[in-house]
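Let me give you the structure first, and then I'll get to my questions.
All protein chains of the complex are present and in place, except for one that has been dropped.
Moving on, here comes subunit A:
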Amino acid sequence: MNATAASPPRAVDAEAQAGRPAARARHAYVSVEGIARRYGATTIFEDVWFGIERGEFVCLVGHSGCGKTTILNILAGLEGPTEGAVIVDGAEITGPSLDRAVIFQGHALMPWMTATGNVAFALSCRHRGWSRAQCEAAAREALKRVGLGHALDRRPAELSGGMKQRVGIARALALEPKMMLMDEPFSALDALTRGSLQDEVSRLVTETRQTAFMITHDVDEAILLADRILLMSNGPGARIAEVVVNTLPRPRTRANLHHMPGYHALRDHVLDFLISRSAAFDAAAPPAGWAPRAVPEVRPAIESPPPPLAAE
């Protein structure tokens, strides 16, 4: 897995830790350009613009009903937007692609296949020329990487919720996608399992610089994993109201996260948004400095934020 090999040279680590440069649509790997979803007269969300750089982990946070899952499905190519387009690597998305692996909210494993079978099925789609034995061998390797070496031949019914989601993660990682899309992947799990999987994904993200887009309700999860957190206002008519840049240094674990300077400011900022500002946001009378194509970026973890690097 080395999705970043072909990407332009990244900012040096010190700079990256101090806050990655703002993603600019024309350079980004993914560029979401003015997408909207309407059902008849009802607008779920509209005028949504954002970019995702290579190697960047972006979380989308918002209340139910603001169309988060729809945005993820549009990025996956499973649905089309009512308006606008999504450009990936210079080409508009017209359908699903193996380059964008999805980890589904429900694990979405096929119950008639073993854990190995599920991953091998994905691999057989990725590598058309591979024999069955090759796919299964690679699938076993992928499962061992997520700590499921002891459950290779079990069917999903014989796995716990956390193990099923691990298989889902292994299936996505085995594809070596250019990008991972995750739709609240841990929301159905109990707190302990969720925590250990979050740490594991945090480790994988740090190690592999996997480009990822994740939807979550969980503020701590977003702070643990994301480089940038997109905050969505409430639907209908939802917009991206704010972009929070997560300047906390990596590697992050749940154990050290809340000791990091700036963590509480960051967390309070996101929670405040969810509790009050998400409902108060009005695109017709937006706060000063807000424009749909230039959503203001904030760095709550740094007391005196540096001047914006991207002057749009």
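Quick note on the criterion: a contact is a pair of C-beta atoms (placed from the backbone, for glycine too) under 8 Å apart; a residue touches a chain by one contact, two chains touch by 3 or more; residues count from 1.
Methods note: contacts and distances are computed from a predicted model.
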{"item": "Chain not present in the shown complex, as UniProt names it (candidates \"(2Fe-2S) ferredoxin\", \"Sensor histidine kinase\", \"Phenylacetic acid degradation protein PaaD\" or \"Nitrate/nitrite transport system permease protein\")", "value": "\"Nitrate/nitrite transport system permease protein\""}
{"item": "Which residue of A:155, A:203, A:217 or A:277 touches the chain not shown here", "value": "A:155"}
{"item": "Among A:98, A:265 or A:280, residue touching the chain not depicted", "value": "A:98"}
{"item": "Footprint left on subunit A by the chain that the document does not show", "value": "76-78, 95-98, 100-102, 104, 106, 108, 110-113, 121-122, 125-126, 155-157, 175"}
